[in-house]
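All protein chains but one are shown in place.
First chain written, first letter: the chains are A, B and C, and each begins at residue 1.
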Amino acid sequence: MSTAELEQAKTSAKLPPHPERATMEGRNKILGLWLFIGAETVMFACFFGTYLALKGSNLDGPTTQELYQIPMVAISTLILLVSSLTSVLGVLGMHQNNYKKMMLWFGVTVLLGFSFLGLEIYEFVEYVHAGHTFAGSAFGSAFYTLLGTHGAHVLFGVLWISGLLVQVWRRGMSLDMAPKFFSASLYWHFIDVIWVFIFTVVYLMGKV
Amino acid sequence: MTGCEEPDRTVFSPKGEAGEGSLDVIMLSIYIMTFVVAVVLAIFIYVLIRYRQKPGDNSIPKQVEGSMKLEMLWTVIPIILLAILAVPTLTHTFSLAEEAPKDEDPLRVKVTAHQYWWEFEYPDLGIKTAQQLHIPTDEKVYLELTSDDVIHAFWVPELAGKQDLNPGSTNKMWIDADEPGTYEGRCAELCGAGHALMNFQVVAQEKEDFDKWVEKRKNPSSEPKTAEQKAGKEVFTQNCMSCHAIDGTQMKTKGEKAPNLTGFAERNKIAGLLENNDENLEKWMKHPEQVKPGTYMPSFDFLSDEDMDNLKAYLQSLE
Amino acid sequence: MATLVTIIVFILFLSAILTGGYNKELMDRFRSHWLWDWITTVDHKKIGIMYGIGGGFFFILGGIEALLIRTQLFYPNNDFIVGRAFNELLTMHGTTMIFFVAMPLLFALMNMIVPLQIGARDVAFPFLNAMGLWFFIAGGILMNLSWLFGNAPDAGWTNYVPIAANEYSAGTGIDYYVLGLQISGFGTLMSGINFLATIINMRTEGMSFLRMPLFTWTSFISSALILFGFPPLTAGLFLIMFERLFGANFFDVAAGGNPIIWEHLFWIFGHPEVYIVVLPAFGIMSEVISTFSKKRLFGYTSMVFATILIGFLGFMVWAHHMFTVGMGPVANSIFAIATMTIAVPTGIKVFNWLFTMWGGKIRFTTAMLYAVGFIPTFVMGGVTGVMLSTPPGDYQYHDSYFVVAHFHYVLIGGTVFGILAGFYYWWPKIFGYKLNEKLGKWNFWLFFIGFHLTFLIQHFIGLFGMPRRVFTYQPEDGLTLINQISTVGAYMMAVATILFVVNVIYSYRHRVPVGNDPWDGRTLEWSIPSPAPFYNFAQLPKVRALDAFWHEKMKGNKEMEPAEPLGPIHMPSNNHLPIVIVLGFFISGLGFVFRSNEVGALGLIFAFLMMFVRSFEKDHGYHVETDEVEKVEKGVKA
């Protein structure tokens, strides 16, 4: 298939409005993902609770006040918030049957996701140098567990969206793909929601 | 043969105010629950007998949707029963959590649980013992409970309900005994291989007897008198001192890892478990792990018979 | 070196799968075998049957463990199984019974019946459903491998730290617990989501929420409890795993940790868990009692709301397991009152059952016997629960045999009786023939009497001062006779269980096919042939009232009115990926247990890769053509 034809296939398929809910499979998928998000909310809440219970136990390591660097957190936050916007723009592209736009914005989302991860790794390296390690204290364990779980979700999210992009790239857009994109973007927003609480409860409250 | 004797640790015969507090709530709840079960059973039996399908009767019974009145009834009555139960529950929950009064100077005991033995320290009296907790009768004794390793629970069914001993924090409770006696206690939280045998005793004594005991503990007679005992002390110094402390000797021990053996002869149980006699003492020292699985006391079966006898003589001389 | 070999084997394995460079002929032979059909199935009824087989197997295992426990306690100072070995037994018994018996057996019935009751051809996520099954099997096997490799978990089913930390539980015992439960927990969560989505989205025309049979309702609420109850367990298990394997310090006091965190996480999960396993049993009882009294369920709406309320309150009361932990009188009081309130909705259910029978025509089939035996038994277990909810009382009861008696009354008198009633009741729908009633009655009476013999007396063992989780007691404690009676009862239950197995075999050998509706049932599942055809409904039915099938029968109709014309039926196709993905997690779990992080990571990577393979799969299922449907329907009727 030539590139031109491919472009054609990707952008011309006309799906019904709200294609993600057009089929029973699609509706099930979205509902299932929402339920899963409900479950994950509780799991993250438990990690938050553990963190709050243990954040004072830093032993000889640095305290939250000494450790956290607001500018870096601000950049991470900005990246993740913007990626939330880009993923919703991708979904809007899908709704407008504009698959080029959809792929563009989801692509940007993936890039932002990776840059967030890069920044997080950099941040962790800094912390470890400052004496804040996973096994060093209860505070360290709780901190890295909470942040690491969130980071693992980001990683899974970018891999998932990348996989979907490859599928559309190879096979073109179809009614099957719509719910997948929609669920992936829901998942991505959820990751963002968790981050809102992380920057509030972990970083900002660690500075108060 | 066995099995016919009266159980001796029941929660139904409390020997103190704390145990009575629990029993009050227990008895009230038993009455209420008996009533509930009786009502359910009565309806149940009536229905089963009255509404069996008779042979040949294939009629279809009336399909009833429900009854607002009945449903209100069995919503409201349980609420009332629970309210009746809730009142003493709350008052006793708070009274059992009462803390030591600030102005008076009550007896305080710091209880530290270890796998699988108990340490009792009287901070105000400056004494430390193990396995057997001595208390005066007719007086509230305030316990401060903590653990050195894993979670245990302190339970003397006749005296009071239980309370956990958590590592890293201190729990409080109080106990009291109306009459002198020895009350069996159990560890009530799974704490490892020896949990089943982590027993202890509470020895309640009249105030004068208790004071005498305190005096004796403060001035223990730990010095060996006979040659046998002297040799025993020698064996002890070489083998046991790294873990066990005996006060009132010139021995330098850390003595934190194992029960303090001061006044050992006076205990009526070894390791809270075996009756205190020479035979059992030897059994314990030779193969403690056979008596209490998982115990941290090593086996001393390599000691010669003579050393063993001397050691026993010494230990049994500790008053 | 070992790592390198592992990696190479792994890559070869992967490339073989991805490129199709494996032995095709062998593969074909596999594929045509009937086992392959079962391994790759996505049919909820077959999955249900496999849950049943798995759960039954583990019940016998857990039961044998219980027998060993009771044998050790037959006389004082018995030295049959002592110390750590005894702790391993009781841990494995409790864990197996809750996670690998009660839940899977309920999932078995839910899988077999819920889609039929709501008039659906399938569940919402057939693929996920299959994965849930394999996760359960993998978790169960992983846990029990600990018996083979030595060192079973020994910290109780509650797995409290610090005794579950490396320092106090040497070896890999606890790792089996942590990873086995983590893996089976994933499956449980998936199944929970699957049932929720199925019940919300897949109901047939006219099947509004307030027309759903009670078993569907309780399965729904139970799934919701799974949805919110399992994540705390997942979180807690992660913490323990990190602590044991990667040196984290959540619970180590010396490093600033706090062991109470685990207790909370465990019970935030653990209390909802007990309602997860009892609510579906309530549902089964409602169906059975109503069918065999020939009456509509008394107070249907209040039954539904009581179920919701029990589920909701179930999340507010977990700390009643921790009254002695030292939370203080205020917290204890709040949780005590919250706990007591659960008696109210449960009482509503009990009286509604009684009044369903009131005025009915009761037929004492084996299923009904279990339902009838359930009522007084469960009420006794429930009222001891309310006794436990008073802190001053609980200071005495806690961690004594009184608690053991309480929870066996609710778990066996509630859940196990419910499961057995459900199997006797729905057996003909799944297999097309009934279980033998005569053997069934023997089974019931032996089980019932054995049960009360074992556990009634345990209330007193506890009140007379015997703590639980102890491998022995002293002759002078005066507990000998009552312990012996209890042990005898346990053996009686064993005989009853063997009778059940005998019954299954006997009834299979002497099977007599039954029609659609052997019990004069009320709900949709009885309107289709027995055994249910693989597509469930040739035409989706139209529901016009509560007890839809009964409603039609009363109007003189033999069948449900269809909601759609007869046409080709869309079905999902079999898939081997569920078991392959789970295999990845299983290998990973085993790797972590053996403290090989490489194998652990590779297993995970493999599992995730397979998930991506799944994502790329174009799985549109297939259609069953109309004439084939007609053939099947005729064949069944003839």
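Here is the rule we use: contacts are C-beta pairs under 8 Å (C-beta built on N, C-alpha and C of every residue); 3 or more make two chains touch, one makes a residue touch a chain.
Operating definition for what follows: contacts and distances are computed from a predicted model.
Its record in UniProt calls the unshown chain "Cytochrome c oxidase subunit 4", which is the match among "ABC transporter, permease protein", "Dihydroorotate dehydrogenase", "Dihydroxyacetone kinase DhaK subunit" or "Cytochrome c oxidase subunit 4".
Shown chains touched by the undisplayed chain in the intact complex: A, C. Only one of A:L67, A:L89 or A:V158 touches the chain withheld from this view, namely A:L89.
When the missing chain is restored to the complex, the residue among C:R203, C:R244, C:H271 or C:K553 that touches it is C:R203. Although one chain is not drawn, its touching partners on chain C can still be listed: residues 196, 200-201, 203, 224, 227-228, 232, 258, 260-261, 264-265, 268, 312, 315-316, 319, 327, 331.
In the full complex, chain A touches the omitted chain through residues 16-18, 21-22, 27, 31, 34-35, 37-39, 41-42, 44-46, 48-50, 52-53, 70, 74, 77-78, 81, 84-85, 88-89, 91-92, 95-96, 186, 189-190, 192-193, 196-197, 199-201, 204-205, 207-208.
Here is the rule we use: only the chains that are shown with their structure count from here on.
Highest C-beta contact pair count among chain pairs: B-C. Distance between chain A and chain B, defined via averaged C-alpha coordinates, is recorded as 53 Å. In whole angstrom, the spacing between the mean C-alpha positions of chain A and chain C is 33. In chain A, there is no position where the chain touches two or more neighbouring chains simultaneously. The multi-chain contact residues of chain C, meaning those touching 2 or more other chains, are 258. Against chain C, the residues of chain A that register as touching in their complex are 24, 27-28, 31-32, 35-36, 38-43, 46-47, 49-50, 53-54, 56-59, 134-142, 145, 149, 156, 159-160, 163-164, 167, 176, 180.
Taken in their complex, chain C has these residues touching chain A: 124-125, 128, 189, 193-194, 196-197, 200-202, 227-228, 230-232, 234-236, 238-239, 242-243, 246-250, 252, 255-258, 261, 265, 268, 608, 612, 615-616, 618.
On the chain B side of its complex with chain C, the touching residues are 2-12, 19, 21-26, 29-30, 33, 36-37, 40-41, 43-44, 47-48, 51-53, 57, 59-67, 70-71, 74-75, 78-79, 82, 85-86, 88-90, 92-94, 96-97, 115, 149-151, 153, 155, 157, 160-164, 166-169, 171-172, 184, 186-197, 293-294.
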